[in-house]
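Pasting in a structure now, in structure tokens, and then I'll have a few things to ask.
With one protein chain removed, the remaining protein chains of the complex are shown where they sit.
Showing chain A:
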């Protein structure tokens, strides 16, 4: 059944024919498949699309039924709330790494709009949708598939809800890019605030920070204890000891059952994701027709975020100040360098020889450090969590251990050389003595031992 003569091309957002009334899955998918794969059996084509969408739904958290998707194509209003919820769920999980926040549906819709805008969603129609969920399901469906097509959305979501069996630690030090955070309850300041209250709150923050550090230390030492107590218990000899989850499994059968349930549900999602990957072509072809069914966008160019006038001026001001500061710094550095050179230049040839020797020595130390680091494969550390495994006591911790030790030796040497002689005498007024500064994890000033 040859339906529309839409001359739709992928990537062309302005062309489309008007959509028609609600159709069944069979008619719909047959119409979109008909032009491309005429040899496909009609009945089969009718079933593949709902199955693909069902697989997608099972992979997503809070995934709606395929029926919702179908209604969304025809912009039926009853599909809108489910799609708003789904978009909120997806976007907030990506931002806050799984933390859930309860907001009223209007607030959710507002937040979804701002999050999509910040990601660069090009269609203006989304911003114009009402936030009460009364209509706009087709636009939401387009937004969803835009998110899906853009990047590894499913993989990211699945990674977040992954069930970890080992004791993991994050190695990555990348700073996450700033993004609109979830709206928190706003507390309006009532007139002027007593400064004592601010000092109180600052002090509370400081105490929480110290408590957090103590807790982390506790966690580390307890982890170490568990790992050392369960040495030799793991069937995998490379790991050699149990993690906290695995120990809990052995101690408490109920915990074991819960873990099994979580693993089973994760497996189900992963299987659904695999199925989706096999079948997704059908979905994308169908989405072509959804896009075709939209009325063309009224004007081009694409929707740009509005930068308020005031903000642009301030930005220029700040940029100007930054440049001025850089110039100042450059001038100051030049002056310093010139003064030093003039002072040093008069000291004679042997000084310049010493200087050159020092520079060479420093250069050699740096290259040695760099080589040690590269040998240890330090730079090649991928991002993301790594399972903690204690290194063996014998000290043969492999290349990384050797590189670490070499680094420490170098750093120790450099810091003691830089610190200079220790203060030996105490004056008349008793003041507690202070040891030399330096990285706290390196030499301990009290015992004066060098690190091995």
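Please note the rule applied: a contact is a pair of C-beta atoms (placed from the backbone, for glycine too) under 8 Å apart; a residue touches a chain by one contact, two chains touch by 3 or more; residues count from 1.
Just so we're on the same page, contacts and distances are computed from a predicted model.
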{"item": "UniProt protein name of the chain not shown, from \"Sorting nexin 5\", \"Tubulin delta chain\", \"Eukaryotic translation initiation factor 3 subunit F\" or \"1-deoxy-D-xylulose-5-phosphate synthase\"", "value": "\"Tubulin delta chain\""}
{"item": "Residue of A:200, A:284 or A:340 in touch with the missing chain, whole complex considered", "value": "A:200"}
{"item": "Contact with the hidden chain (one of A:127, A:156, A:213 or A:368)", "value": "A:213"}
{"item": "Chain not shown, touching residues in chain A", "value": "194, 196-197, 199-204, 206-208, 210-211, 213-215, 217-218, 221-222, 225, 426, 428-430, 432-434, 446"}
